[in-house]
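Before anything else, here's the structure in question.
Showing just some of the chains, left in place.
Just so it is clear, A and B label the chains in written order, and each chain counts residues from 1 on its own.
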């Protein structure tokens, strides 16, 4: 039973968002004795103590928590370095406007978004998701932007024509036509059809 | 004299008793309901007695209505499909009489295929549900690791989905108070349109067949609107449905204003 209790305690500490104190464990595991829980916890601490495991069980902020072995920090940092581009909402919106309205100038994008987009355009250019297509034949000859092959790859699109249209997305949320017809009595098997108009 | 309401109550009561209301909400759609009826009647799925099943199906829709449940259009589409199959079955089998060279497919065949296919995925769904579900059966680490705060979520592939891109665009457009991007909606066929169509057809002719009303349109909306239109004008006693048993075709005719026999009126509302 201690074996199973130890396993349960291990699960709880692993899943908890914050360090779990013995008191907290006791209140969660109400069907168990405090002394048994303490014993399970101590066994668990001993288990994790030995050898150079990658996960350590530490006592912190009045509770217990699993953490990665601090000596491995250099490796763990590489996790984030090889991280693919993560999009903020504003980048995504800008990218969406360019994708759907290309070729488009910065002024047009900013008109649609209502905010300055200089920084975001630069980032998107650096990430090669958009490119400069040329200059527009209007006074001032502003640069015009469009999406790249990398953009298509990011979204696994064959070509720009494979972009879903707005209508296609909106149709998903649209209730089917018949629900808009209001209340219509079903008359199939009614005995008492009393609407004698 | 039959009272369809009582009949429907008896029909379901005998097998489900008080638990019936629960069953009502349990059906996921017309196919689910049909599977239930086939099981309940213990009939061979490859040889569905369409008349009986259709009657029970329609009675069920009526029951849904009595329980104030929404009778979704999908159920009505299936109702008209069943009625079409039924009337096709009633047509004299010409191929056979002419030697059966071109044997027509059983009108029920497609429905049977759909039912069997649906049943397969219904079971698959049940199997999915018993898999260890993340957040229900299994949990992952949820603590913020303070010494690794700078680490962002990682991913094998990009986390952005195409859907999010479109949603982002929609958000942008929604915030612009201009009509520039107005998109033209598809044509909608309303029940009122179809009622008018049917009534004007009946001005020109004495009667139309049930089938021909459905023959022009192939879209779902059209079928639903037509079916609802027929039901509506039946209910208003503007038309009468009759069936000539020797041919089995369902005819829609103008209702005669003078006293309709009450009994008949109830059997063909």
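Going forward, contacts are C-beta pairs under 8 Å (C-beta built on N, C-alpha and C of every residue); 3 or more make two chains touch, one makes a residue touch a chain.
Since this is a predicted model, take the numbers as computed values, not measurements.
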**Request:** Can you tell me how many copies of each labelled chain are present in the full complex, written as a formula?
**Result:** A x2, B x1
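One rule holds in what follows: only the chains that are shown with their structure count from here on.
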**Asked** Roughly how far is chain A from chain B, going centre to centre by Cα mean, in whole Å?
**Response** 36
**Message:** Using the touch definition from the top, list the residues of chain B that touch chain A in their complex.
**Reply:** 3-5, 8, 58-59, 61-62, 65, 70-74, 76, 79, 139-145, 147-148, 150-155, 157-173, 175-176, 181, 183, 188-191, 221, 224-225, 228, 231-232, 234-237, 265-266, 269
**Message:** Going by the contact rule set out above, which residues of chain A touch chain B in the complex?
**Reply:** 11, 14-19, 65-68, 70, 73, 76-77, 79-80, 82-87, 89, 92-93, 95-97, 99-100, 112-114, 154-157, 163-164, 166-167, 169-170, 176-179, 181, 184-193, 195-197
